[in-house]
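A single protein chain has been omitted from the complex, and every remaining protein chain is retained in its original position.
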Amino acid sequence: MIKAGIIGATGYAGGELVRILMNHPQVEIAWYGSKSYIDKKYYQVYQNMFQIVEDICKDDNIVELADQVDVIFTATPQGFLAGILTEEILSKVKIVDLSADYRIKDVAVYEKWYGIEHKSPQFIEEAVYGLCEINRGKITDKTRLVANPGCYTTCSILTAYPLVKEGLIDVNTLIVDAKSGTSGAGRGAKMQNLYCEVNENMKAYGVASHRHTPEIEEQLTYAGDCQVTLNFTPHLVPMNRGILATEYATLKRKEDGSLPTYEEVKAVYDKYYAQEKFVRVLDKGVCPETKWVEGSNYVDVNFVIDERTGRIIMMGAIDNLVKGAAGQAVQNMNLLFGFEESMGLNLVPCFP
Amino acid sequence: MIKAGIIGATGYAGGELVRILMNHPQVEIAWYGSKSYIDKKYYQVYQNMFQIVEDICKDDNIVELADQVDVIFTATPQGFLAGILTEEILSKVKIVDLSADYRIKDVAVYEKWYGIEHKSPQFIEEAVYGLCEINRGKITDKTRLVANPGCYTTCSILTAYPLVKEGLIDVNTLIVDAKSGTSGAGRGAKMQNLYCEVNENMKAYGVASHRHTPEIEEQLTYAGDCQVTLNFTPHLVPMNRGILATEYATLKRKEDGSLPTYEEVKAVYDKYYAQEKFVRVLDKGVCPETKWVEGSNYVDVNFVIDERTGRIIMMGAIDNLVKGAAGQAVQNMNLLFGFEESMGLNLVPCFP
Amino acid sequence: MIKAGIIGATGYAGGELVRILMNHPQVEIAWYGSKSYIDKKYYQVYQNMFQIVEDICKDDNIVELADQVDVIFTATPQGFLAGILTEEILSKVKIVDLSADYRIKDVAVYEKWYGIEHKSPQFIEEAVYGLCEINRGKITDKTRLVANPGCYTTCSILTAYPLVKEGLIDVNTLIVDAKSGTSGAGRGAKMQNLYCEVNENMKAYGVASHRHTPEIEEQLTYAGDCQVTLNFTPHLVPMNRGILATEYATLKRKEDGSLPTYEEVKAVYDKYYAQEKFVRVLDKGVCPETKWVEGSNYVDVNFVIDERTGRIIMMGAIDNLVKGAAGQAVQNMNLLFGFEESMGLNLVPCFP
Partner (left out) sequence: MIKAGIIGATGYAGGELVRILMNHPQVEIAWYGSKSYIDKKYYQVYQNMFQIVEDICKDDNIVELADQVDVIFTATPQGFLAGILTEEILSKVKIVDLSADYRIKDVAVYEKWYGIEHKSPQFIEEAVYGLCEINRGKITDKTRLVANPGCYTTCSILTAYPLVKEGLIDVNTLIVDAKSGTSGAGRGAKMQNLYCEVNENMKAYGVASHRHTPEIEEQLTYAGDCQVTLNFTPHLVPMNRGILATEYATLKRKEDGSLPTYEEVKAVYDKYYAQEKFVRVLDKGVCPETKWVEGSNYVDVNFVIDERTGRIIMMGAIDNLVKGAAGQAVQNMNLLFGFEESMGLNLVPCFP
């Protein structure tokens, strides 16, 4: 049994961490950090937790917290952890950071896209990018700092990864058109996220400028071993949870000029995912739907080859708060402590 | 480890039974019955179950099924179970019936409100009305047939039960105004349940004629030990899950003409519910919200006393597919087999 | 052609006024007042108005505005108009106030329920309560100040009015259970109105304390000529627009002890509403649905008599932003200036 602390426990991702850890047999939450609700009972912020969590929200004193727990989850705004992290803290406790602070290896890229100075670049090199299906081997009991991937990025990367890795597509043609439920926008009181503004509405945002773009590019660059520059367009959808990524790329033709067949592409997906518990390659012809993974840690992927245009259309769906945030963070924690990777994550998707 | 069969496994309540039983440590589902999808893989009907359930849908041959399992859940249309149930079947297997066939003791009342003939009234007497918080003592390893309560009825009854039982309200003034998500209407392809008909819309239906009325009346009559006749008005709400019941009744005044105080009423609720895991009496001033119980077996209740009118407004919220159907069915099953009552039901509500 | 000014043009009700007045043949909007967006183009606040409205938002200087227009609509917070209204202003311009400042004749009642001091009680007497179907005769070219009714109140009053007026129900048994879309909560950035908090959720609020209660009571007291005290419970529903009121009352029995018949009650509704363009008494057995009036100025009403309990269940539906706010304000304006009452209000409900 280990003890966990959460900084940012009252945001949506923090709340989801609490929900998942409640049923984790090896973890006890010892610290519900929330700058906005200090001294308030946690269940008064999330009434679903009434009679389940009796704790009181505490401040975000990470130094004190580091002495009390085995692992800290930081579900905090960009720049927060980078601004306070020290070698002393890392020497005492493992950290799974749900923010973007340590996801991007090139600090200049981080600072350009996020528009803030990185206050502790010395830890970037050590941080492991916690996309478990790809980097599992690097997340061990020796690892001190895991950069938990973003929601859009988790979905976007895993949907295309096998084809990039195996060189089946021309990576420079890759376009990611992603759609997200509104919980990704957080619990802050902003006019544009009011019910009446989002409901019965759909829009793109952050076009050609969304901060998840360089994160996707970096990871696919590693996968393909060649520079990937792509278009990523997020959209806001009137639903609470779920991300759907629709991705387009030109298939490389075989020597005889023909396209790879369905079976050939399927074999590549299966090579990487057949043994993965949380990635489901759907049956032929079945398109992923966000509702089928809601509340669970699954990633559902599939693809269609268009003989007319020579492109492949890849599709992936996740629950942005689970595989896109809290679920993956727990998956990383399991790896860090040597627990079974899926421990506490046997969440059956909830339908309808 | 026991074996369970589900007849009607591909309706919404059946699907929820599967979701819940997947994580029940003492149950294995041995039969996915579905008249409409015989020989189809279950996950092809509910793709959320891909790689989780590999079974094939079978017919609804209850005689054959009775030989293979320890308990049968019937999530079937009204009249189905009554039409096929026999002493032989009941001698072999326990049944938790999610339909209304054995909920109402007076067969004439059943036949009047449901408009169908009851084909096996001989089992009505034996059936136990499975509202666990009230009838727990009657549901034992000797019980063969449990009539699982309706969704509206579970919520409506539990919200008012302590006050009726203790005689705090004038039961003839009781009015139940209930609001339900659309999953209560089932998965049948009906025009009025299309997305575009339900979304951005709200209506009452079954006014003064809904079939859950006599069920609520019967149970509250037992509780209050006096005939209860009430108004029950269901409404359709544009959401998937959740029932909210708002109930009105005139409080009986004390001898000095004053109304009971908040503390006095609260004490009555606590008398019945303080020890109940699944009934949560919220803090003063907090109104139940359906989202706070979504995906869980909880019933959230609270009340406000209106000094101006002398009435009490009681409110209750459940997830109609869990406490209102599948969750309560599993709770009953746990009682039937001597498992811990909450086994498999430690479902933390999912928010947002 | 008259000129209109709107103070509070960038709230939801203000925006709806703009939408409706755009197609009014006798009105030109000369002033888009918005404290929050001064000097910003109106269409930048409501992009639906791009290339339709080119004006710039102005401040809320009502003294200056009174010199420039024939009518002012105030879609402002409670207390605003009462704080600035003067005889001089009223001598120059007619005002339709969409706030509650002049709706309630008893200033003590206003101050108690609204919790603020009324700064200009001297105008309360003169103000006409602008529920056109009831007070049409009092709204003339001599009227200077119209108190436009609240959204819940319009729906609640009109649903029960004929039966109260004709003495068919025991008014002390009247209970109003109302459900509203979220636009009624306004465009302010509040956490509880975020998409993820409202969507897939339902709750009661303001139980036994909502400020529309005394307004409903006052108007029904006038109608019934006897003191009405009632329960009013509002609920928040995950939809943008629409209010549904479900109302319960005990029917007075006839001398022979029987209840009034459907035909007798229908005749009473028809007596008051058969000639009303905007009130539609639906066919027998058809329950009002909010979607059927969306975007229009209609009120749909109907009723069911419950022989078992002796109660009548009345139902009414409106679009809270139209008949519940901007549409009724325009209807009042038409009366004030002698235009045809329905001018600019031939809005056909939008479905789906």
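A, B and C label the chains in the order they appear, each numbered from 1.
The rule we apply is simple: contacts are C-beta pairs under 8 Å (C-beta built on N, C-alpha and C of every residue); 3 or more make two chains touch, one makes a residue touch a chain.
Nothing here was measured: the structure is a model prediction, and the numbers come from that model.
J.: Per the definition of touch given earlier, which of A:E200, A:D270 or A:E340 contacts the omitted chain?
T.: A:E200
J.: Using the document's definition of touch, tell me which of A:K58, A:R103 or A:K179 contacts the absent chain.
T.: Counting the whole complex, the residue in contact with the absent chain is A:K179.
J.: Among A:R19, A:R103, A:R144 or A:K291, which one is in touch with the chain left out?
T.: A:K291
J.: Among C:D60, C:E133, C:E218 or C:D300, exactly one should touch the missing chain; which is it?
T.: Of all options in C:D60, C:E133, C:E218 or C:D300, contact with the hidden chain holds for C:D300.
J.: If you put the missing chain back, which residues of chain C would it touch?
T.: On the side of chain C, residues 12, 15, 19, 22-23, 44, 46-52, 183, 200, 240-241, 280, 282-283, 286, 289, 291-296, 300, 346, 348-352 touch the unshown chain.
J.: Residues of chain B in contact with the chain that isn't shown?
T.: Residues 12, 182-183, 187-191, 193-200, 238-240 of chain B touch the chain absent from view.
J.: Of the residues in chain A, which ones touch the absent chain?
T.: Residues 175, 177, 179, 181, 196-197, 199-205, 207-208, 229-231, 233, 235, 237-242, 244, 246, 248, 287-291, 294, 304-306, 308-309, 311, 313, 315, 317, 352 of chain A touch the chain that is not shown.
The rule is simple: only the chains that are shown with their structure count from here on.
J.: Tell me whether chain A and chain C, two copies of the same sequence, contact each other through the same residue numbers or different ones, using over half shared as the line for same.
T.: At the contact between chain A and chain C, which are copies of one sequence, the residues are largely the same (over half shared).
J.: Whole-Å distance, chain B centre to chain C centre, using C-alpha means?
T.: 38
J.: What whole-number Å value describes the gap between the mean CA coordinates of chain A and chain B?
T.: 37
J.: Send over the residues of chain C in touch with two or more other chains.
T.: Each of 196-197, 199-200, 238-240 in chain C touches at least two other chains.
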